Each structure stands twice: as C-alpha cells, then as structure tokens.
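My questions all concern the structure below.
A single protein chain has been omitted from the complex, and every remaining protein chain is retained in its original position.
Up next is chain A:
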Amino acid sequence: MQYNTDNQGRRGFLVRATQALSALIGGALGIPAFVYLFTPAKSHSTGGWVDAGDISQLKLNAPEELPFRRVRMDGWKIITEKSTAWVVRLSEKEVVAYTPQCTHLGCAYHWEESKGQFLCPCHTSNFSIDGKVLNGPAPRPLDRYLVKVDGTRLLIGPEQSKTKGA
C-alpha cells in the first residue's frame, strides 16, 4: 500500500501544534474548574453575637450545657440552627464557653460529675474543667467561643482561632 507521507519536519510541527493546542484547551478548562472547586465561597461569614441565656444562676466550677440559636451561611442558604456550648464560670469574673465537640474527631463530650472531668465517649479523651487535655488522643485543649457578659446575659460570638487554644 502506498501512503501520502509528510516529511519529518512537517510531521513534527503538526504533532507539536496538536499537543500545544490540546494543552491550552485543557488548561482553559482545568484551571477554572480547579479554582471553582478549591476557592471558598465569597460570603461565608456567620452572624455576630448571640444571646445564650441568663448566667446569674451559674455556679462556680459547675459546667452547664447551654443551648442557643445561631445564624449561619450554609452554601446558598442562610440557616438558623440550634447549637450548644459548655459554659463554665471559672471565677467570679471569668466565664468560658467551650464548643461542644471533642478536639480529636468531633464527637460530643459531656461533663462527668463524679470525676470532675469532661469525658469524650468515642476514644476516651479527658479534659479538665479549664479545657486542658488530661489523657487520651485529643491533640489540643477544648476549643472556645468568644464570650461577652452583658449584665446577667451571656453573649456568644464566633469560635476562637483554633491555634491559640485554651
């Protein structure tokens, strides 16, 4: 069989041009897709301070789980969801609010009255009343919300930056 063969130089040019054009198209589709998937949405912040209730009855060193409602951006929706915080009055002046998830893998922990510790049932991490890790796999102390006290009302803000810890 006889073929209409191109000379080597022309053939090489065609091959390289085909490859270059394919790469350009791939990039023009791939880069926007990458940015689209890995860039956070433009408005994603949550609401400001939320009232979590009266803390005048809160006893010293007796943690209580207080429920509150918070407004949050969930994709294209603004949702109000129920949330809780473990609130402890550490001294007359200092009140802290821990986020209700264990810092290990996010299980809900609880206050073990008899031991005077926070206990996570999933992998038995224990935390002291001031949030420090006593034992178990938890990598850092309990995370905290920013708090403000307005008279007898406790106002809960966004979560404190995790790197600072307790």
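The rule is simple: contacts are C-beta pairs under 8 Å (C-beta built on N, C-alpha and C of every residue); 3 or more make two chains touch, one makes a residue touch a chain; residues count from 1.
The criterion applied here is as follows: contacts and distances are computed from a predicted model.
A.B. asks: Refer to UniProt and select, among "5-oxoprolinase subunit PxpB", "Cytochrome b N-terminal domain-containing protein", "Transketolase" or "Sarcosine oxidase subunit delta", the name of the complex member that is left out.
C.D. replies: "Cytochrome b N-terminal domain-containing protein"
A.B. asks: Where the complex has a chain not shown, which of A:22, A:61, A:124 or A:152 is the residue touching it?
C.D. replies: Per the contact definition at the top, the residue touching the missing chain is A:22.
A.B. asks: Could I get the residues of chain A that touch the absent chain, sorted low to high?
C.D. replies: Those residues of chain A that touch the unshown chain are 1-4, 6, 11, 14-15, 17-18, 21-22, 24-25, 28-29, 32-33, 35-37, 39, 41-43, 45-48, 50, 71, 73, 75-78, 80.
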